[in-house]
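Shown here: the complex without one of its protein chains, the others still in place.
Going by the order they are written in, the chains are A, B and C; count residues from 1 in each one.
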Amino acid sequence: MMHLIPPAIVPYVLPVVYALVIVAVLPLMAGYIVLLERKVMADMQARLGPMRVGPHGLLQPIADAVKLLLKEDIVPREADRLMFYVAPLVSVTMALLAYAAMPFGPAFQIADLNVGLLFILAVSSLGIYGIVLGGWASNSHYSLLGALRSAAQLVSYETAAGLGLVSGLLLAGSLSMKDIVQAQADQGVWFILVAPIGFFVYLVGSIAETNRAPFDLPEAESELVAGYMTEYSGFRWSLYFLAEYANMIIVAGIATTLFLGGWLRPFPRIHEHLFGTSVELLDALPSLIFLAIGLYCFRLTPRQPVQIQKFVMAAAGGLCLLLAGAMAASLFAPPTVMQGVHGGFWFMVKVMAYLYAFLWIRFTFPRYRFDQLMRLGWRFLIPLALVNVIGVGTAIVLQQQWGWNPRVTELVTLAATIGVAIWLASEDEKPVAAVVAADGE
Amino acid sequence: MNAPLPYFLDHIWLIPLFPLATAAVMLFYGRRLKNSMVNYLCVGSVFLSFIYSFGAFLQLTAMPAAERTAIKILFEWIPAGPYHMLNGRISNFLADWGFQLDPLSAVMILVVTGVGFLIHVYSTGYMAHEGGYYRFFGYLNLFMFSMLMLVLANNLLLLFVGWEGVGTCSYLLIGFYFHKKSASDAGKKAFIVNRIGDAGFLLGIFLTSALLGTIRFAEIGPALAAGHFALGDPRIVAIALLFFVGATGKSAQIPLYVWLPDAMEGPTPVSALIHAATMVTAGVYMVTRTNAIYQLAPAAMAVVAVIGAVTAIFAASMGVVQNDIKKVLAYSTISQLGYMFLALGVGAFAAGIFHLMTHAFFKGLLFLAAGSVIHALSGEQDMQKMGALSGKIRKTYFTMLIATLAIAGVPPLAGFFSKDEILGHAFRHSHLLWFIGWVTAGMTAFYMSRLLFLTFHGQSRVDHEVEHHIHESPNSMLVPLMILAVLSIIGGWIGVGGRFEHFLAPVVHIQRHTEGFQHVPLLGQEGVLHSEEARKGLEQDLEATTPAAPAEELILMGASVAIAFAGIALAWFLYLKRTDLPAKIAKSLNGFYDLVFHKYYVDELYDAMFVNRAKDLGLALGAFDRNVIDGAGVNGAGWLTRFVSKVSMWWDTWIVDGSVRLGSFFVYCLGFVSKFLETGYVQNYMLLIVVGLIGVLAYYFYLAHHVIH
Amino acid sequence: MFSQAVFYFFAALAVTSAILMVTRRNIIHGAVFLITTLLATAGIFLQLDAEFLFVVQIILYVGGIMVLFVFVIMLVNLDVSMRLVQFNHQRFVAGALALVLGAQVFLALKVGPGVMPHPAQQIMSPKNTEAVGDALFTHYMLPFEIASILLLVAMIGAVVMAKRRV
Partner (left out) sequence: MISPEHYLMLSLALFTIGVIGVLTRRNVIIILMSIELILNAVNINLVAFSRLYGDVNGQVFAIFIITDAAAEAAVGLGIILAFFRNRETLLADEMDLLKW
């Protein structure tokens, strides 16, 4: 049906489709990440978590969404209305805008900018305005403090995270996301193995950038009720919520792309064939996984207490089987399609792993004090990231100009960087003057 | 010396080094050391130098008689470069840090280190309970160093270094009990009086280098030979006299003897070592060392002889009436030194040195024994408060007895031989001098035995609280006494048959067949030894010196022995038999006794003549400084400066500042107008900028318009 | 056609929000409109094929400098100054003069003969980032370093200025 489309806009069709898909799926994903979070938290705290709505709370997110949509929309009298309305939109818009350059798969990418990475960073750095303006507009001290804090925090940690990414850029030699993944494919190694320090710095920085625990100072409920979101409720609040989770997925995607090999299949060199057939074992893995999940769902179905829950569980199992079938079918489709589907799968798997690390950290570590946060950012992460950049650059030069053994150079520079890290940590014990921006009022 | 020297001769420079090192240790770290440590270091170092000296002596005697000279030059000390001599020739002044060992200095270092070592041992006992133990030994070792430098130096300047060094040490040691005013005064006196002599000596050195173009002893002789100086050349005489001035200062001869009696304020070992045995003989040594010059200056020789003789009898007469035991010994030292100079004066250098050696033995012994007596009487020095000690401290008594006999010139003890030598030479030279010497010998015997009797015999006049803890001195003091006693006995025998003269002959020898001073100048240095005929001349000279003991010699010997016993007998008669007589005699010739008792009022005379004049001069200079220099010079300059500054201030205020203020006033007027632009609003300024920009653009439009049309 | 639309859209956005920025009584609104202007400018950069500068504009200007502005605005609470007169006493003459200046420049651009040459349209290299980086690190090395020193000095100065107790 391509011929129906006027040729002038042909190049714009596919991106629009992708964009619609993302915008449609993202809220759902966010909701289910929340469910996942609650489940993981429950598991870590030896509880069950949501079990009522749907089997094992499978329908909880939908219920939450409905509740939020139906809630009354309250605007404080003293609030600056314009800003109060605009702020959440800014947040969520910038969050969604960042997806424009996110490569979910070799083909599944809205626009492959040659400054893709910088674009994503820039746009996601704009998200801060949503927070700051919202916090200011709601004209409440808690909100204002939360806003100030998040502003300071984001500005500080953007630097660290960006510097952490630089090491990946150096290795890839390009800013385009696709090229970065391609570089990892060509060099046959994920950059996390080459620049672990950079990955670590980015991990911490991204946690702080998304205002997650243990860096969730802007919304520290024990100090400022809910930070910049205190005065918000209902749909606007959920917009902030959506923006936060979208940002999480974005940073996870960036980390995946730069350090975890993007959509690449793990172990590309292993070509074990699935009993005799031309299908490689690892390629068949996704469909097998889905198959297993589906079968598990079916096995759980009869145990559900209520009839409706039986149905839902069965539906989930069916969905899994459907996906398994799709995966299996794509094995025999032309390679581009197969690449696309599997790439998407692996990408999402890695993103999920990264997010799981987020949750893990959140439920493991206590919250920082603000000056501690600033100290960590300015006196440990940023110097460490700088040293790491120097080290990686040195390693690359040694390899390419002087033809040293790559592994050796990487190990040497890595050791040096770790030494510096230890020294910095020991230095970090000393007290530091509270950062200027930190103490607003 | 081109031939390689044997070990000890090659290392003579170590001999002064040992005491210097320990002196440095003492004076810098001594405070932290224990007394035993101090003993080991100091005495050990002196003993080491004695060993080296003895070895050097042996190796020197091993060499053939004509070449007994070892010169060791360490480095060039003062290479001052060329200068014009008096005769207009260019000479190169070079004072090197060199050591010269020939028979003369060999004898000296033996005496110095030997007696010095014994006295060190003695001091460990004598000073045991004194404060500043390490300081004492530090000074003592410093003195040893200086003295050894003095006797080992190979040029006049280095000798002068040692000369000054010993002077300093004697000053420090006389004032050792600096809390006693008399002690510190005595130290100052000694120092200043020595300065006078040293000035003369220094002038002499200058004149020497100006006249002869060298200050090395080894080259003085050749220089004299090359200079063809007539006998009694006035310039030579001047040098000799200047040297002798120095000698009088250091060796306490008239007129500069006054410091020695006061120097007795110092500790007794110091008196023994410095003011009897070694330092005061430096003058004798120096004159002997430069005898080549003296032999060219008969007049100077005459002066030396006369001064020596007069000093001898003069000091002896004063020694007769002294009651302080150490004072007596001091005066006797002076008179004995007079003897030595008498000997030098009559050209009997060897005899002088011989007497120097023996005198070192028995006079050191006398002082040490006196010290032992004082020690026993816990500090009592007045002979009026002594007596009948012979039973209580026998060992000291016997050593004292031996020393007394020795100095009195009783054969066969040391003093007899040396004194006899001197008298013989004196007689040969002039009977008057001999007579003076002879009388002096008698007086010496008299007052020495007076000292002995008053101290040890008769009935005891000791205070009672002192009486019952009279005690013999510890062995550390007695052993040196005994050794010195032995030396005082046998010390003289080496001179029998002119062996000592033989030994010294290479350094000093005189052609005896010439009568009196009418001998051609003979240069007693290597200078001639290197020329062949001179060597032959010296050989026959050496046989010639063996005395053929004619009758007159025997007569003289008998005379001196006789007068010695006469003196002893008189003393015995006056102070043991008829003890009331001395007072009567003193009363009977009242004025004379007072005169002598007050040492002829020489000190008062000097005070009146020099000291007070010096003080007046100082006061006058002070007044001059206060009134003329400060008044006219400084204050006048200050007044002038203030006046000038007043003027310039006026100029500055009205002319310079005036112009400046004028300018500032002008600027102020401008500012008053333009300050209305200065609103203080930034945006006003920016507006002005914009206005200017518009103006510029308008101008360009104007230009463009003209370009177009 | 398309790029023209883009240009006009962004230009209009920039100018309008600039006017609003200057005229708003509320400083926060002013800041927001300035941000809009900057973003519009960034869009124009993009339309001029300067992707790198586009990103730099967003990251540095919007994400950095303006955040600082907003921050300070929040630190100095301004409800007092909001009630005051916003324009100073020289506003009319100043505005008029500024307009005159603008008119002069406009005139210079329009009627001034040969004020601006018209060389042929070049094609920018697709690798804009590489090109900029290349120029920056080879030909403009020294200015680059000087700029870094400048930033350092500015940083220190800002810290010293804003410290509580100087």
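The rule is short, and it goes like this: contacts are C-beta pairs under 8 Å (C-beta built on N, C-alpha and C of every residue); 3 or more make two chains touch, one makes a residue touch a chain.
Note that the structure is a prediction, hence the values are computed from the model and not measured.
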| item | value |
| --- | --- |
| Omitted chain - touching chains that are shown | B, C |
| Touching residues (missing chain, whole complex) on chain C | 3-4, 7, 11, 14-15, 18-19, 21-22, 27, 30-31, 34, 37-38, 41, 44-45, 48-50, 52-53, 56-57, 60-61, 64-65, 68-69, 72-73, 75-76, 78, 81, 84-91, 94-95, 97-99, 101-102, 105-106, 109, 116, 118-119, 121-124, 128, 131-132, 134-136, 140, 143, 147, 150-151, 153-155, 157-162, 164, 166 |
| Positions on chain B where the hidden chain makes contact | 675, 678-683, 686-687, 690 |
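Criterion: only the chains that are shown with their structure count from here on.
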| item | value |
| --- | --- |
| Overall pattern in which the protein chains touch one another (line/ring/star/complete/other) | line |
| Chain whose average C-alpha position is farthest from chain A's own | B |
| By number of C-beta contact pairs, the top two chains | A-C |
| Euclidean distance of C-alpha centroids - chain A vs chain B, Å | 102 |
| Rounded Å distance between chain A and chain C, as computed from the means of their C-alpha atoms | 32 |
| Distance from chain C to chain B - Cα centre to Cα centre, in angstrom | 97 |
| Contacts with two or more other chains, residues of chain A listed in rising order | none |
| Parts of chain C lying in touch with chain B, wherever the complex brings them together | 88, 90, 93-94, 97-98, 100-101, 104-105, 107-108, 112-113 |
| Parts of chain C lying in touch with chain A, wherever the complex brings them together | 26, 28-29, 32, 35, 51-52, 54-55, 58-59, 62-64, 67-68, 70-71, 74-75, 126-129, 158-159, 162-163 |
| Chain C partner contacts - residues on chain B that touch it in the complex | 681, 683-684, 687, 690-691, 693-694, 697-698, 700-701, 704, 708 |
